[in-house]
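A single protein chain has been omitted from the complex, and every remaining protein chain is retained in its original position.
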Amino acid sequence: MSDHIYKKIELVGASATSIEDAVTNALTRAQKTIRNMRWFEVVETRGQIEDGKVNEWQVTVKVGFTLDK
Amino acid sequence: MSDHIYKKIELVGASATSIEDAVTNALTRAQKTIRNMRWFEVVETRGQIEDGKVNEWQVTVKVGFTLDK
Amino acid sequence: MSDHIYKKIELVGASATSIEDAVTNALTRAQKTIRNMRWFEVVETRGQIEDGKVNEWQVTVKVGFTLDK
Amino acid sequence: MSDHIYKKIELVGASATSIEDAVTNALTRAQKTIRNMRWFEVVETRGQIEDGKVNEWQVTVKVGFTLDK
Amino acid sequence: MSDHIYKKIELVGASATSIEDAVTNALTRAQKTIRNMRWFEVVETRGQIEDGKVNEWQVTVKVGFTLDK
Amino acid sequence: MSDHIYKKIELVGASATSIEDAVTNALTRAQKTIRNMRWFEVVETRGQIEDGKVNEWQVTVKVGFTLDK
Amino acid sequence: MSDHIYKKIELVGASATSIEDAVTNALTRAQKTIRNMRWFEVVETRGQIEDGKVNEWQVTVKVGFTLDK
Amino acid sequence: MSDHIYKKIELVGASATSIEDAVTNALTRAQKTIRNMRWFEVVETRGQIEDGKVNEWQVTVKVGFTLDK
Amino acid sequence: MSDHIYKKIELVGASATSIEDAVTNALTRAQKTIRNMRWFEVVETRGQIEDGKVNEWQVTVKVGFTLDK
Amino acid sequence: MSDHIYKKIELVGASATSIEDAVTNALTRAQKTIRNMRWFEVVETRGQIEDGKVNEWQVTVKVGFTLDK
Amino acid sequence: MSDHIYKKIELVGASATSIEDAVTNALTRAQKTIRNMRWFEVVETRGQIEDGKVNEWQVTVKVGFTLDK
Partner (left out) sequence: MSDHIYKKIELVGASATSIEDAVTNALTRAQKTIRNMRWFEVVETRGQIEDGKVNEWQVTVKVGFTLDK
């Protein structure tokens, strides 16, 4: 049984390819400065259109990570 | 014109690969005991992170199926 | 600095393959009659089930486009 | 398996009689200019009061219809 | 052009018959003490079940009325 | 003072006639297998359209019933 | 007592000055093609930032107007 | 450390000028009969249109005030 | 079978101790002027912090009571 | 890395004492027939009032449990 | 086509004057430590009342800014 404390931050990842890739890009960037990321929650999916085609998927995620004691 | 009655249940499917695959996994399991599944609605998309990467997509779906008369 | 006015319409795209493909199909159809589409927002993801498998992904999107002055 | 594209519009129907009648009135009017209406979703129910009685039920519906290819 | 001020109160009307009748019952009771009721908004529809049948429809409405200056 | 435990399930009832009738149809079917239904909550009202007319009202309800100890 | 039918559309107005001005700009543009606008509802307020200052307020409104019989 | 009890009421203020002015008008009227108003929360912003222009801003606020012991 | 009419009001109770105590305090105060309170619904839980500790739990409840005929 | 499938059900637990106790009561009852419960989410907190006091806390929880393969 | 990553933070700005001014004050303060702010979204508008008048508008905004690669 544990008493962990987590912090959640909100990021927007982008990708020309897919929703999954946009999330992955956000996490890859966050990984540079945040240790112990544990889970994410997708809160919004949108994107930019150019010439009638999706040219960027933009996915907002909340990312939870453990705070050091 | 019909007077069908449906029941909706809530499942969480998981997959290391994609959102679509997580939904498919949930339906495949449900198919074992539920007949006549008709539609699903995605209600939440989240996932687990390990070493800064998504290691499991978790998608909550509501699944509607026809009740026998 | 600009004073653009945008209109948003709501479309439901479908695809047997993926969520991304369903959005793309909606935009491809809208492109026939709407100029200057700029962005989209996913507002609902659901689908039809046949024989326990997803046979159609249905994604509702709001699409924003610039109104001519 | 199909790849239909639908458009959804938002209407407010009114009736002195009932919620169902207000929806029917909205659809009857929409039928004049829209082909292939397929489904509706009730999004708001409200009304006007006069002399302490409901004198108009006002029901907002989203109506989905098939777009021609 | 007017600068009316309105107050909104929340009531729950009940009826053995229908949703419309439950709203009417709430307004009839409110009419005894409130002047100048102008509109209502349905915010919740629920009911009690007895022997597998609806024995009371319960409809929560917000009622707006003009405040005297 | 009691410590009852309730379970809530989600059903979709349909009717060609009215919202109230769609709820009643859902309860009548549920009554076959569920004892002690106590209340319901309407969570969604929608319907199918054919030839510009409502041909089926579809009402989603949550139904609460007492669990035996 | 009337049986008006209304349609609601969604617009995004922009302004460098204020929220009110952004709404006004959206209505002014809509007025060119829509007759009988009756009311609006603000559904989202956001904006663009440049050099740490708001350089554009963007307000999404739903606009309701009477449909001719 | 205090154990204050507050009541919240819902008002709709109107103004031809601005959102802020509509809120102020609601509070000015409420002040006549309510003592100890402490805070407000904007819950809806809408308005009436005449000749393509906003002729009344209507802002719904919840107002919290201290109840005497 | 009954046709009761209920009114719902919104209160904020406070307590230095617990969420339950804050609700109890709100009801104790309301009891002074309202007869026939029947149920409550928690709509918001928040609190004040002093020196890094909760010094007041603030719970917003809607309270339903029977209106005399 | 795992591909677990979970099911979520909705229960209402009651207690004369506290919110926590109401949740515990719901889980204790569910434990009789459900194996492998993993987590819960509180979705609603309400209660019954008698003589101006809370005589029953009623807490609605969604409970997730692992489905056997 | 770009793969930008954004972070969103939540601020509450205050002003004695207007909603717009409260947002501006929040951004001015944030500008001291955050580079590359790009957009904001208003998520809540409320305020303090003193002597029956608004003495502080409090506007909660989410602010999005580009993360350096």
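The letters A, B, C, D, E, F, G, H, I, J and K name the chains in turn, as written, and every chain counts its residues from 1.
Keep this in mind: contacts are C-beta pairs under 8 Å (C-beta built on N, C-alpha and C of every residue); 3 or more make two chains touch, one makes a residue touch a chain.
Just so you know, these numbers come straight off a predicted model, no measurement behind them.
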**OP:** For chain K, enumerate the residues touching the unshown chain of the complex.
**Re:** 9-16, 25-26, 29-30, 55-56, 60
Original post:
So which bits of chain J touch the chain we can't see?
Top reply: 18-20, 23-24, 27-28, 30-31, 37-42, 63
**OP:** Over the whole complex, note the residues of chain A touching the chain we left out.
**Re:** 1-9, 62, 64, 67, 69
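Heads up, the rule we're going with is that only the chains that are shown with their structure count from here on.
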Subject >> Both-way neighbours, i.e. chains that touch chain J and touch chain B >> reply: F
Subject >> For chain C paired with chain I, centre-to-centre distance based on mean C-alpha positions, whole Å >> reply: 44
**OP:** Give, as an integer number of Å, the spacing between the C-alpha centres of chain H and chain A.
**Re:** 38
Subject >> Touching two or more other chains - residue numbers and ranges from chain C >> reply: 9, 18-19, 30
**OP:** Let me know each pair of chains that touch one another.
**Re:** A-B, A-C, A-K, B-C, B-F, B-J, C-D, C-G, D-E, D-F, D-G, E-F, E-H, E-I, F-J, G-H, G-K, H-I, H-K, I-J
